[in-house]
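A single protein chain has been omitted; all remaining protein chains appear in their positions.
For reference, chains read A, B and C in written order, and residue numbers begin at 1 within each chain.
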Amino acid sequence: MDVGIVYTIISIVVLIYLMTSVLYIIRLIKGPTVPDRILALDALSYDLSVFIALLALLLRRPIVASGLIALTLWIHALDIYVSKYIEAREIGE
Amino acid sequence: MNRKDIALALSLSLLVLALSLTISLEGLGPIVPRELRPLGASFVQNSYNPWNASLTSLSLNVVTAIVWDYRGLDTLYETLVLFASIAATLVVLRGYSELSGLGIKGLSDVSKSVTVVIAPLIVVYGIATAIHGHLTPGGGFQGGTIAVVAATLIIAVFSLEYLYRRGVSTSRLMLLRILGLLAIILTSLSLASIGMPSNVNAYILQNMAKDDSALSMPGVLFDTPLAGSIFLYNLFEFIIVFSGLTFAAMMLVLRESELESIKEAAEVYE
Amino acid sequence: MQIDVLIIPYVVIIYSSLLSVFMTYLVVRERDLLIATILTLTQGVFYSLLYLLLMAPDLVLTYIPVSVGVTPLLLFLLVKKTERFER
Partner (left out) sequence: MVVNLLPLVLGLTAVTVGAFFDVVSAIGILKLPNFFTRVHSVTIGAIGGSVLPLIGVALISIALEDLGPQRFYLVGTSIVGAIFILILAPTGAHSLARAAYTMCQAPRKPLIYDALENMKEGASCR
């Protein structure tokens, strides 16, 4: 199998991810309630972590992929903060 | 969020696009060039070059090598700025008191059991990022901030009360932080203080041996480049950032009844 | 069919910088401070993608905690202690 085909498939997948992120952003801006927006942001960031890994493959710079896990962890922490906020409690409780 | 806002935002971003296209028509070359730029080549030659022992710092990650080895003072002052900002938090919230026994509410059982599983993994990944900082992207600050996620998750999911019962208090974290800063200062002075009594040339913040001074930090451990002082700086910076940011988070999320004592303290000062 | 791989970073850079300008405008217009915080955070996520594409992975690791983690925590606490809607 030629290596060029691999990179072509990966670049098509990257473009697909780029287009789906537009849909997530529409929900992020439109979303009637706050949990809707946070949910869209979650999905966007988990997509973005895949996107970073695919870009590292595509640019042939594997070392670039280091931002992936930090993004995942902080977005999860954000979920917890927001659900604590919405349940009308102080974060320290 | 009405239609007019979105249309305005879209036209604004198109304007920015047009401006940046106009500026970049000159062409800056590809973002990921296949060959090294001359500046990059000189950095690589001077940071990881085992064949020229008087120039190398044995750190594969050039950014960390530059920050800790060539511009070590810069990062020392950054650490001091973080220290000072946390001292400022302490000044603003002076007179606070840690009350235990206020009760635990926390989040649901699912979140609690997942946090118990995931928090050690996060801390381990943070430590790995920190002490691998001289080989891969990362370093003390980055590893510390990754590990702080675990602390904030525990605070939010379990509550502050849980941390108090585990013996984590703000005064202990402050002590850990001061010890870390002292360790960084001692590491930066160590080679100079060894060299001075025996009348050998040595510099402050020196890492590897140079042409005119033979003293050197340990360089290689079992075929792995250890990068001497850069490894130690990353480790201590991890401790400083982890304890400092956990301290700041604990101060910021104090409960209402704990904040009451601040008002009383403020009246005393007035 | 062969797509030139090096064109993709440019597409993503244009996309994410456009979206970050877009988000900035929406943040300025928004009156609900909680939602404004969330939009600020989204802008931070796109900025981190920009740093990544400009080949600064160290900077990404520094920028993500500051913009996605610490700043929203601080702003959520502030909104919680004061009030949510701008007058």
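By our rule, contacts are C-beta pairs under 8 Å (C-beta built on N, C-alpha and C of every residue); 3 or more make two chains touch, one makes a residue touch a chain.
Note that the coordinates shown come from a computational prediction; the quantities given were computed from them, not determined experimentally.
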Partner chains on view for the chain not depicted: A, B
Identified contact with the non-displayed chain, of B:25, B:39, B:81 or B:117: B:117
Residue numbers in chain A that touch the chain omitted from display: 1, 3, 6, 9-10, 13, 16-17, 20-21, 23-24, 26-27, 33, 35-36, 38-40, 42-43, 46-47, 49-50, 53-54, 56-57, 60, 62-63, 65-66, 68-69, 72-73, 75-76, 79-80, 82-84, 86-88
Chain B, residues in touch with the chain not shown (by the definition above): 107-108, 110-111, 114, 117-118, 121, 125, 136
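We adopt the following convention: only the chains that are shown with their structure count from here on.
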Approximate Å spacing (C-alpha centroids) for the pair chain A, chain C: 12
Centroid spacing, where centroids are CA-atom means, of chain A and chain B in whole angstrom: 24
Chain B-chain C separation of Cα centroids, rounded to whole Å: 21
Residues of chain B touching at least two other chains: 1, 6, 32, 129, 137-138, 142, 145-146, 149, 152, 253
Residues of chain A touching at least two other chains: 29, 59, 61, 63, 66, 70, 74, 77, 81, 90-91
Interfacial residue positions of chain C with respect to chain A in the complex: 1-3, 5, 8-9, 11-12, 15, 19, 26, 34-35, 38-39, 41-42, 45, 48-49, 52-53, 55, 57, 60-61, 64-65, 68-69, 72-73, 76-77, 79-80
For the chain B and chain A complex, residues of the former touching the latter: 1, 6, 32, 102-107, 111, 122, 125, 129, 136-138, 142, 145-146, 149, 152-153, 155-157, 159-160, 253-256
Chain A to chain C touching residues, read off their complex: 4, 7-8, 11-12, 14-15, 18, 25, 28-29, 34, 37-38, 41, 44-45, 48, 51-52, 55, 58-59, 61, 63-67, 70-71, 74-75, 77-78, 81-82, 85, 90-91
